[in-house]
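A single protein chain has been removed from this complex, and every other one stays in its place.
What follows is chain A.
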């Protein structure tokens, strides 16, 4: 019964009844506690019904009676079938209360109350606690750093706040390539000079950030490579190294093309080299070689050329008149003006000359290419004509004795035809096996192709599977964690395993009892059978004896007497058996009645009746007192 009581008390506590720690069984419940528990249960089950009920007993007897009656009524309204009255609450007996409480606890709504409470409750509680903490911190007066107690330090000192800065780290294992032999110098450096990772960043605070950053960078690089390899690398059917080198070569080529196309638009560039270079490194070398001497900037454009030209031109005349100093300023100015105009004219003349010359040059180059083309074409025509001429020359040579030559020619033609046929036959001979071979090889090739593509798809599907299963595993792990936390959060006082164990024990006991009962039943059946057998035997023996004796009785007087005795004996015996059976039933009845008496005694009916009588008297007294008061009033 203890387990049941524990469950009951736990449930009642959840409902809101204040059950003190010492009370651990229903036997120890006082009537106050019973009333409170019942009222709280009813309020949860049916708020409308329980709303009007008080949770504590009033002092007056009639009021108590009324409370008890209304409680009993409420319990019956909810659906309690057992015997219940006001005395159930006031003068409790253990089994009744237990059955009532069990009924009420079973009637309690299950999960709904908890689930509606918890989620809002949790976040609200958290936010409330945060707000309370902040309020408390705000209420503490600010103190200058020197006056701070250790108590205030954790909330007021800014020392804990670091910005997370990342600095590059040098790690031994990340600089080591797999399969590559490590240099001796590198090993020496890592052993002797390289400080540990925690000492590498300048601020101690950025150690963690730096390590995390490095880790994320490596991880994301690995992931990207994995993705690329799975999506494109596998299809190319190369080893990773080959794939990498091919990609590198492609990139190099691309960059080279870009650079060349960017460099080409300036046709008169000072570094004529890059047009003919075939490699990126050479191209870069060309750039590198030309940059220090500032060749890129001083490309020979029209502008710079003319600038240079005019500048040098101008310098010479300006410097020359300087020595002829002692002349009047107006003259100088005039001369300068003249010079300027003449120079400008000259300059314009030269400019137009240059333009014209450039145009001429262009024209010339165009005509030059045209002429070259023409020359080529003529040469081609020439050679063709020469060939024709040679053929004609030969025919002319052959003309004098035409018939003979014709015959010779025919023979020659025939011979060559034969030879051609012969060769064709030979070729056929050779060709057939070769073609077969070719077909066979082709087939093998296609087979291998198919095989490899099949394997590729297999690999891909395997990759997918791996991904899916890792995801699943992660998910399941998360679910497991969640469940573990939930399990930890579950109330521990109602331990499930204990209950199940208890239930299993009870089931075992019941089984054992059932077995015993069946054993007893079979025993009883056997006994019944035996009894039946014996009575049958008896009847038959009696019938035979009766017949024998009756036959003899007709002849003999003394035998007749014995027959009478026999009949009497039989009758008496029957009566005796009847009596024994009656005694048995009566004994059983007596036992039943005794049991009933015992249960009634347990229920303290007499005492309760006495108490009820007392109550009745008390109420009557109250009533009479009230009546007297009324009369007096």
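Everything below uses one rule, namely that contacts are C-beta pairs under 8 Å (C-beta built on N, C-alpha and C of every residue); 3 or more make two chains touch, one makes a residue touch a chain; residues count from 1.
By definition in this document, contacts and distances are computed from a predicted model.
Participant: Using the UniProt record as the reference, specify the protein name of the hidden chain from among "Cytoplasmic tRNA 2-thiolation protein 1", "Nucleolar protein 11", "COMM domain-containing protein 8" or "COP9 signalosome".
Facilitator: "COMM domain-containing protein 8"
Participant: Write down which of A:170, A:596 or A:623 is the residue touching the left-out chain.
Facilitator: A:170
Participant: Taking the full complex into account, find the residue in A:247, A:260 or A:570 that is in contact with the omitted chain.
Facilitator: Residue touching the absent chain, from the options given: A:247.
Participant: Where the complex has a chain not shown, which of A:186, A:208, A:593 or A:609 is the residue touching it?
Facilitator: Considering all chains, including the one not shown, the answer is A:186.
Participant: Just checking the interface: what residues of chain A touch the absent partner chain?
Facilitator: Per the touch rule, chain A residues meeting the hidden chain are 127, 130-131, 134, 163-168, 170, 175, 183, 185-186, 188-189, 193, 200-202, 247, 250-251, 254.
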